[in-house]
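Quick one: structure below, then a few questions.
Excluded from the complex is one protein chain; the other protein chains are retained at their positions.
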Amino acid sequence: MHTNRRRTARRAILLTVFTVVVIAGSTHLHADTGTCSGNTITLPFTDVAGSPFFCQIAEAFFSALTNGTDASHYSPSTNVTRDQMAAFITRTLDSELRRGSRKASLDQWEQAFFASGATTDVDSGPEFLKSDGVDVWVSNGGAGTISRVRASDGRLLQTWTQAPGAGTLVVARGRIFITGGAENGRLYRIDPKELPQPVTVVTNQLGSFPSGITTDGSFIWVADADVIFKVDPGNGDVTTFTGFDSASGMLYDGSNVWTTEDHTIKKLASNGNVLQTLPVGQLAGHPAFDGANIWVPNDISNSITVIRAKDSRGEPLAQPFVLATLTGNGLDSPVCAAFDGERILVTNLSGDSISLWRATTLQPIDTISTQSGSNPFGACCDGLHFWVALSGTNKVVRF
Amino acid sequence: MNRGRIIDRAMVLSIVLALMAAGSSRLRADSGTCSGQMIALPFMDVAANPFFCDIAEAYFCGLTNGTSSSTYSPSSIVTRDQMAAFITRTQDSAIRRMNRRAALGQWTQGVFAGGAMTDVDTFPYLVKSDGVDIWVASAATSTVSRVRASDGHFIESWTGASGARGVLVARGRIYVTGGSTPGHLYRFDPSQAAGDVVTVADLEPYPDSLTTDGFFIWTACNGSTFSNGGSICRINPTNGNVTKFSGFVSPNGILYDGSNIWMIDLPASVLYKLNTNGTIAQSITVGATPYYPAFDGTNIWVPNKNNNSVTVVRVKDSVGAPLASAFVLTTLTGNGLDNPICASFDGQRILVTNNSGDGVSLWKATDLSPLGAFSAPSGSHPYGACFDGVNFWITLQGTNKLARF
Partner (left out) sequence: MNHTRIRYRAIALALVMTVIIAGSSRLRADSGSCSGQTVTLPFTDVAGSPFFCQIAEAYFSGLSNGTSATTYSPGQNVTREQMAAFITRTQDQGIRRRSYRAALDQWWEGSFSTGGTTDVGNGPQSVESDGADLWVASFGGTVTRVHGSDGRALGTWTGADMADGVVVIRGRIFITGETSPGSLYRIDPKQGAGPVDVATNSLGNDPRGITADESFIWTANYGSGSVSRFNPASGVVTTFSAGFSLPEEILYDGSHIWVSDSGDGTIKEVASNGSILQTLSGFNAPHQPTFDGSNIWLPDSGAGTVTVIRVKDSQGNPLVQPFVLATLTGNGLADPYAAAFDGERVLVTNLGTDRVSLWRATDFAPLGSFSVSSGSAPRGLCSDGINFWVTLAGTSKLARF
């Protein structure tokens, strides 16, 4: 047990310390002083003492939203120009996202990296996965099972069976819905409240290659090559919309369903009509939405197409458009994208790696290897960590 | 996995060229390097600007659209009305991106579905979450049920909470109000095996909702006649001492905004702000038969059952300090309101249960804009509501269920 640390000649040291602190600080904080929330606050600026916004300037300086116009001036009365405005608001946004993220409160400041201890063995051929916020549900396509893994520590909890070709998943309506691909297409369903058992088959009227899956809250939508299926989860009724070509990924942005095809992305109405078509890269896969933009991984083009889908108020744009096409950053057969609040992760199937971007700036962060032969495919977020399915090594890994 | 697609290399090349041409009509303008990456913007007036990368970020995440399709006008002075647009977009973007459901890829507003409902004990009243489980008070069975939030699995019930109505998660315990004359404050330890609750104190008749200021437990007590003699009880949880504050008709809703206790006096149609000694600091007139309010960090939202309205009251200023004088911002109507009972906040939206309308109504909290009404099953009679960090949870009195929304 620790003893109290002895402090000798404390007052003498304190005086020296005080002097040293003042001297050390003086090159920075020698200027205007005021009282804010009962604290005496000193700023490095010499032109803010009389400002009615002294305390707000202090807060902006303390939380790194501003550095002043130079080392000793804030220039409080100078008008703000639109270019400066861009800096102010993007710093504000990014600061909020960083400070308010769950990772911040858990002291998790490290960048993503691969650790074998953060992997969990599942059954053969895990390709897709999805979290309900507490557990991660993994489709083992080879084994035809679904694994339930606890997100906080990666412990394998349960396995559901008799789901041959288990593919993409969506957590909706208190259930887990899973496509059963590569055979007469099925939609499976799990009730997570129950004990593990064979999955329920909602319908076997999906096509031969059911791929992406999403929900608009009421229906389950499944992409399948040349058709899109809209399934009523209550009674299993299937409505089929034709006229598509290699439809693969599915996404719901809060207002519309979107589907990726070989080199396009289409925005759909609830009656299946195509509202808009935009060009993306070759062999577009499974996209992610970050609240404003859709990120589309393009397997053959080794690129990411970023589509502006909504405005900052969350309203759908009348005319969505391609914002940018991103390359490099280790892209090598990118197949699936996921969002964690701050970053976009994309899996590189051939590259045996994942690539990360900052969502607000579209800037690349890093590429991280998931080890040779891992063939990372599906990706999701549990609200705190990213999870990736390693189809080549029958594991899931947490970043 | 067989994706079943045929790749035509000539087609690829022509598509790439087409993309370059198509893209160029939009993004032919200024370019720059940001964090080592080439960035192209549609604006033609920002190329050499020291804030080029900040303008790029503001454009990418929708905080600005420029002054025209090809100009950003970087040297123009920002006016206050433009400022309002910039900061509200910034705030809304942050709130939306930080949403836990965004990270889970769940962009729906919410839905009532049979599979997302859990049977609970008879006549569920109010409900609260600890972030992992949902706790529901059921008046008829005098029990408190525990449901796992992630999957809706019914875990267990605590018993002996006579007439259980209100629930509070605080101090490592679950506090419950219940009973008639006298009323009771109950408590139990959720880390122990389920069993009987413990009675902390006797209260005034018909205690309803409850809250804490960090130390005391405060309960709204309807009173035995529901038309006079109602009161507020303040309980010291360490020794069970009760202090009663009278002078109210029939309190039902109560909350703490971080600075003050606020309570609803139903027959008086008044929202009261209380001092720590229980005296009235301010009274605000709201609508007819107000019930259980919610706080969003700045404003209190009061559902007015018989007016089919929601009164929004500004109680804090922009830095989070209590206003010397709170005031009504507006009264919201429409949006499916039909005997609204209980309000709840999820960081972004306010939800209100519609007891007769058999559904819920939602608003965006920052700008009070309506997001629509959503139906629960007919005859379900939604009553209490809370948020667990990911989903709303609604008690359905008509069908004795707890529904995830």
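To keep things simple, chains are lettered A and B as they appear, and every chain counts its residues starting from 1.
Here is the rule we go by: a contact is a pair of C-beta atoms (placed from the backbone, for glycine too) under 8 Å apart; a residue touches a chain by one contact, two chains touch by 3 or more.
Model, not experiment: these values are computed from the prediction.
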item	value
Residue among A:31, A:151 or A:323 that touches the chain left out of view	A:151
Absent-chain contact - pick from B:55, B:365 or B:396	B:365
Of B:37, B:64, B:106 or B:129, the residue in touch with the unshown chain	B:129
Interface residues of chain A (partner: the chain not displayed)	1-2, 4-5, 7, 10, 13-14, 17-18, 20-21, 24-25, 28-29, 36-39, 41-42, 48, 51-53, 55-67, 69, 74-80, 85, 88-89, 91-92, 94-96, 98-102, 104-107, 109-113, 115, 117-120, 134, 150-156, 384, 398
Missing-partner contacts on chain B, residue numbers	77-85, 87-92, 94-95, 98-99, 128-133, 169-173, 187, 189-192, 211-215, 237-238, 255-258, 294-299, 312, 314, 316-320, 327-330, 332, 334, 344-348, 365-370, 386-389
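We take it that only the chains that are shown with their structure count from here on.
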item	value
Whole-Å gap separating chain A and chain B, where each centre is the average of the chain's CA atoms	23
Chain B residues within the chain A interface of the complex	1-5, 7, 12, 15-16, 18-19, 22-23, 26-27, 34-37, 39-40, 46, 49-51, 53-58, 60-65, 67, 72-78, 83, 86-90, 92-94, 96-100, 102-111, 113-118, 132, 148-154, 364, 389-390, 404
Footprint of chain B on chain A - complex, ascending	79-87, 89-94, 96-97, 100-102, 127, 130-135, 141, 171-175, 181-182, 191-193, 208-209, 215-218, 225, 233-234, 246, 248, 252-254, 262-263, 279, 281-283, 288-293, 300-301, 306, 308, 310-314, 321-326, 328, 338-342, 359-364, 377, 380-384, 391
